[in-house]
Every structure is written in C-alpha cells, then in structure tokens.
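Excluded from the complex is one protein chain; the other protein chains are retained at their positions.
So, chain A:
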Amino acid sequence: MPCVADWLNNPFSIVQGIFAQNVPNSDWEKKVTEYFREKLKENNATNWVPSLNDVPVHYLKPNSLVKFRCMVQDMFDPEFYMGVYETVDPNTNARVLHFGKYRDVAECGPHQEIDLNSSQTVTSERQTFYCVPVPGESAWVKEISYASQARVSPSTSYTPSRHKRSYEEDEDVDLHPSKQKEQHMGSGGDIHGCVEPKRLETEASAGHHLISPNCSPPLDLNFPLPGEKGPACLVKVYESWDSFKVNDVLEVYGILSVDPVLSIVNSEEREATALDPMECMDTAEEQRVHSPPASLVPRIHVILAQKLQHINPLLPACLNEEESKTFVSNFMSELSPVRAELLGFLTHALLGDSLAAEYLILHLISTVYARRDVLPLGKFTVNLSGCPRNSIFTEHIYRIIQQLVPASYRLQMTIENMNHSRFIPHKDYAANRLVSGVLQLASNTSLVVDETQLEQGQLDTTGVHNVTALGNLITWQKVDYDFSYHQMEFPCNINVLITSEGRSLLPSDCQVHLQPQIIPPNMEEYMNSLLTAVLPSVLNKFRIYLSLLRLLDYSISDEVTKAVEDDFVEMRKNDPESITADDLHRTLLVARFLSLSAGQTTLSRERWLRAKQLEALRKARLQQQKCVNGNEL
C-alpha cells in the first residue's frame, strides 16, 4: 500500500501501478476512480488535499492531487486523446504501453518514440470545462473552508500555505478591521483553531497579485463579476460529463497539470500557422482562450467530481448521508432561538423595522424548488422600498447579507452601470467561447440590486437590454444567453433583493416599505457596531440556518388545504377586491417560507393565519405610503 504522500503527491505512480496490473482490459480506469474514492473517504482525507481556491498555483506541485471548488462557466468542445499508446525504442525495438488519461502530453522516455500506428492505441474522448471560482463567494466561506485545511503538508518544498488574504478585496480589509478580527475568532471558536499570523502570506500574495496582471499579456479570465480574483481553470472531465451543466457548482479532485510544454506547444503552433494549413483552423484569439498559458490557467484532470448542493462550509456537503442527518436534527432542535436572534439582528440592521426583517428572512431562505411549465415556483423577490437615498444604508445592508449568505453580489443600478456593463453572457464566435456577464451566477446566489443609485438619464440599447434581462431574471428565473444567431435560455435560481426609494421599476413578488424606527446619527458607526456586537459563533449559526432551511422539503396537508380554500372563498365573498389570485399566490409563498423558517415542513393553520397577518401589515403600510405621498407608486 503506498503511503499517504504517494497518492497526494504523485498520483501518477498509483495510476501507473493500477494500469500495469490490469493492462489488457479497460477496467483499470474504473479501478483508479475507485481507489481514489476510497482514499478520500478516510477521515478528513479531503482536508489533506490542497485546494486551488486557496493556494496559489506556483505553490502547488505539478502532477499532484488538488481539489477545486468552481462554477462551470463554459464548456468547450470534447477532445479526442490517446487513451492508451505505445512507445517504441528505435534502437532496441522494445515496446512499452502507456496511458494518456489524466495527461496533457503523451510522455515517453528519452530514447523512445511514440508509435502512432500501433494497434494498441486507444482513442478516447474527454470534455473540457472552463471553470471559475464560485462568483461572489463570500469571504467567510473561503476562510472557514480553508481554515480547516491541513497544513500538514505532504510535500516539503511546496507547502500549501494558507493564503486567504489574497482573495479578499482590499477595501474590505480596510473598512472592516473589526469584522476581520472577529471572523478569525469565529473560525477559531468553531473549528480547531488555526488562526495563523498571515504576515508571511500577505507578502507572497501581494507579490502574486502585482505580478500576475502585469507580467503576462492581459488575458481575460472571463469571470462573471467584475473585480473577481482567483484562478480560472480548465477542468478535463473523463466521465459522465453530460450530467454537468453550465453554472453548476462543482467540487473536483484531480491531477494538476501546469506543464510548461503546453505553452511551448502553443507558441510553436502560432508561429507555424503561416506554414501549415492544418494549424490555421483556429484563430489566434481562439488559441489564446482554449489553450492559455498553464501558469495562468492550470489544467485539472478530474478523477472525481461532484455537484454541490450548496457551498456553505459549515454544513455537511451532502445532506442525505447518515451523519449529516444527526447534524440536521441537532440543529433543528435549537432552531427557534436562532431564528429569534437572527430576526433581532436583522431588525437592528433594518433600523428597527421588524416586519421588513421578517420578510428579509423569508427572502433569504427562498429558492426555486420546482418549475411548472414556464412558471418558477418558490422565488421570492423582495423590493425593499423607502430606503434612504444615497446613503450608505444599502451598502451596509449588503455587507450584512454578505456576512450571512455564501455567495452574493451587489449590483448598483446606475445609468452608467446599466449602459456599460455586460449583464447577459454572449458567445464570442471569434474566440469560440462564452463571454460571461454579471447575470451568469450560480444557484442560490443573492443578488442585491441597489436602485437608490439610479438617476434620471438616457438608457441606450445595451441599457434597455440589461434592464429587460434583469426583469426576465426576476419574473421567470431565467437568463437568455446571447448566441448572436439565436438566444438560449438558461434557467437560474437567484435571490434578488431590490432596494429602492419608491416602488422599483423592476418587477418583484413583494414590496415591503421600510419604516425606520431609529435614525442613527452616524449610520456607518451604527452598522459597524452591529456587526461587531454579534458573536462569531452566533453568526455561524445564522449562516447554517439560512443555508439549511433552503434545502428542506415542504408539504401542505389536505386539512389545511381545505382551510385555506375556505378562507379564500370567505374573503372573496366579503370583498372580491380584497384578495386576488396573485395575493393568494403570495400569501401561500409567505406561508411556505414562514413555516420553513420555523423548521416546520408542513403548513399549519397558525402559520397560515400568521402569513395572512404579515401580508395585511405589509399591505397596510403600502396603503399608508400611498396616502402620504400621492405621487408615489
């Protein structure tokens, strides 16, 4: 049995071993995956594998086992490769079989040649995905995921050292020294402490970031969100690639390939284009995109890949397993205090408005759970109107949401932004790739649209398209990607929260008008103190709460169905104007999330009444608002 270091550091030796043993039959491939699956099942073994999200590429040993959590941004064409090939030594005529799987380059010894004509050659197929780190991933997700990362480094020279600082936005660090500190405490409290002084890494990271954009020719790594950092990666998938879709979040375990030969081959090809007509199939742009330098875009040859339901590191990755069930039931038992605390916290954040806080919780646990023909069910877009204009309020609301959900993005709806940014991903046929846009987000990302920033002005064509796309996203939970000759519909599942002064120009499921109870003299200070005040362990509970409840099932009993029916009929009888089908829709949604937020998976009569009550309160507020300001709405 090879020791740990072997399968981590030199997975090829393992593969070679298995290959040599089973060579005539093709089931060696299965055995390899089986072997690694078993290995990774061992306790904490996954933590031993260095993560490409965390460790810069140049710290990682080539051809070692790495993991990468990413979103599939684009899918390239499948490629044919030599699955098995034979080398021959021209002097001795000795023939040796090799495997080409998990490799970019068919290797052979110094005195050997590849026999391209061998009857042993097996051509196989693999698929390449262009993957980027999950867009809008919150800083805390990174910290917690990789805090538990083993620094028990298997290799000596390539220490996968912690490197979390580098991915955080610098301003973040500047603005929130307290938050940062407390987060470290948080991770220290929850997971066996590994609060490491990060001076060492900050130097390295700073250097890394300065160098990478400047030294290399500017290569657009195609991140959906502007200002994102982190490695993009070409992920080569060998099995069941049909099951993966664009925008899926994956965790892959595979062999890192950063062979400089890849880049050499490229440049040679480029030089040779003029001579060899075979090579001019691809334009220079396409070359750049499809085989970028390995130092910038490393390759991972996937041994194991799994789709992730969520990216919250505080939750077990898969909720169906036995041990995670106990985790769930433990957490459910203490659910109501967590909810109360969260409600309190959000009430403070929303300047003392508990109704808005209640709706915000419902919004944060909403998710599209099904689609009925074109209608997405379970989306709950909230329009928080009455936000103070041009204040830092909305920014801080976003900060707080960012602290609670694993992935989020704040979209500032300024004329400038709408006219100039790329919302809809479109296909660039010259480079043959899907150029990403802001709306290419993974499932369950929170999108906070800040409409308070919007001024009067002229939207140009792009702007109109962007606003339409945003509207479509909210109403149908789909984005029509632009393939220039046609459009293609990609369903999505994004929680949209709109903050605005009056009613938003975007459609929404539910408008809540904010009624601040307290106006803090210094908003900045108030919000900061709010975040400092909450204990890290409590914050973590909030995070678990929001991610977990999203994944629960829900049903309505016949009894309650009947009661709801009666209720509806009754209300309509008294005043047909009072409740329409739309209102019923919304009330049912509110009831659903209200039940779930209390940890109940069926609707009870009380919850139904409470949902109605909430709706009544909300509507009364809107009515009131209309009276106060006749022009509004």
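As a working rule, contacts are C-beta pairs under 8 Å (C-beta built on N, C-alpha and C of every residue); 3 or more make two chains touch, one makes a residue touch a chain; residues count from 1.
What we mean here is this: contacts and distances are computed from a predicted model.
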Among "Mediator of RNA polymerase II transcription subunit 17", "SPT3 homolog, SAGA and STAGA complex component", "DNA replication licensing factor MCM4" or "Actin-related protein 2/3 complex subunit 4", the omitted chain is listed in UniProt as "DNA replication licensing factor MCM4"
One chain is left out of this view; which of A:E29, A:D54 or A:D74 touches it in the full complex?
A:D74
Touching the hidden chain in the complete assembly: which of A:F19, A:F36 or A:Y85 does that?
A:Y85
Can you tell me which of A:A20, A:A340, A:L375 or A:A533 touches the chain that was removed from the display?
A:L375
Contacting the left-out chain in the complete assembly, out of A:E29, A:D54, A:D104 or A:E143:
A:D104
Chain A residues that touch the omitted chain in the full complex:
74-75, 77-82, 85, 100, 103-110, 112-114, 116-119, 121-125, 242, 245-248, 261-262, 264-265, 268-269, 272, 276-282, 370-375, 377, 427, 429-430, 432, 434, 464, 468, 476, 483, 485-486, 488-491, 554-556, 561, 564-565, 567-569, 572-573, 576, 580-582, 584-585, 588-589, 592, 603
